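Note that one protein chain of the assembly has been removed; the remaining protein chains are unaltered in position.
Then we have chain A:
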Amino acid sequence: MIAGVLARATRVLATPLLPDDYLAFVDPLWSARAPKGRIVATRPVGPATTELTVRTGAGWHGHRPGQHVGLGVDLGGRRHWRTYSITSAPDAEHLTVSVTAVPDGSVSTHLARVARRGDLVGLGPAAGEFTATGPLLLVSGGSGITPMLGLLRGGVTTDAVLVHSGRGGHVHADDLDDLPAVVHRHDSTAGHLRPADLDDLVPDWRARTMLVCGPIGMIDAFTAAADAAGVPCVVERFRPPEPLDADGTGGTVTFTTSGVVAEADAVTPLLRAGEDAGALLPSGCRMGICHTCVGRLSVGTVRNLHTGELETAEADGDVIVRTCVSAAAGACSIDL
């Protein structure tokens, strides 16, 4: 109760801002409104992969094993968000994630190669349902090892077998021995790991729940095998980039709050398309200056009619677009 009174009192002192805004002034990690983390260590764990150890701030509400977290990074002044599997246990002192620099991936390249001890990152809430209990068979390929590390270190089971496939220099190769699981390594340069190999490696695999994370081909092959064998199977897919409508023919626009779906071509402002379909949307100047009409882009890509630039939704990010000067570039959803 005393804490409640104190909280209210500080709110009176900070109005119209929140006490958080002043706390963040002292240390950004103290802000609960915009959770932040500070990188306290970096460690190479593969040819292009870096493990980041992050001290979490006041706004972090913890995670469950197998979940992922959005990291927010400012590049060129703009905030970008990407999602990574958490590799640390929930009770560990710090949060760890592993980032592989991918070609053309500005955020992953920054986090894997440029980010240093002391840098701040935004933290999204932990999310994901990649978990199971009882006897487990974990099948992973390449960087698909990361959620497995989170599950095993998080102690979801006492009976786990991990089958991991990777190239010569495995991502997290040195960390596999310390895991509380029977570990089988497979060198993918000698050929893909196939479901048929399981009979040799894990004779009792049909009695286990299968968890799969890795390249699309691997996921497809092992889910099919699990289906055929009647084995329960949970899959984690790393989100592929949203497909972009290359020929510029617009797309279907979903206004999630209004529940209105509109077809729009590549030059009609989303605002106009939504109104024509009967949505009541906020609007003002209708020429891109007053920002009354803005909404969060939750799915897909839109094209700014002023500049021709594309803006793409990010899972944990706030990509806010002006509906009066943005047009659909493929199917998209706006939270209005």
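Just so we're on the same page, contacts are C-beta pairs under 8 Å (C-beta built on N, C-alpha and C of every residue); 3 or more make two chains touch, one makes a residue touch a chain; residues count from 1.
In this text, contacts and distances are computed from a predicted model.
Look at the chain that isn't drawn here: its UniProt entry, checked against "Acyl-CoA desaturase", "NADH:ubiquinone oxidoreductase 30kDa subunit domain-containing protein", "Sulfonate ABC transporter permease" or "Chemotaxis protein CheR", names it "Acyl-CoA desaturase". From the set A:Asp74, A:Asp174 or A:Asp220, the residue in touch with the chain omitted from the display is A:Asp74, counting the whole complex.
Although one chain is not drawn, the whole complex shows that of A:Val114, A:Ala207, A:Ala229 or A:Ile289 it is A:Ile289 that touches it.
Although one chain is not displayed, its contacts with chain A can still be listed: residues 12-13, 15-18, 21-22, 24-25, 33-34, 74, 76-80, 269, 275, 280-292, 294, 305, 307, 317-320, 322, 324.
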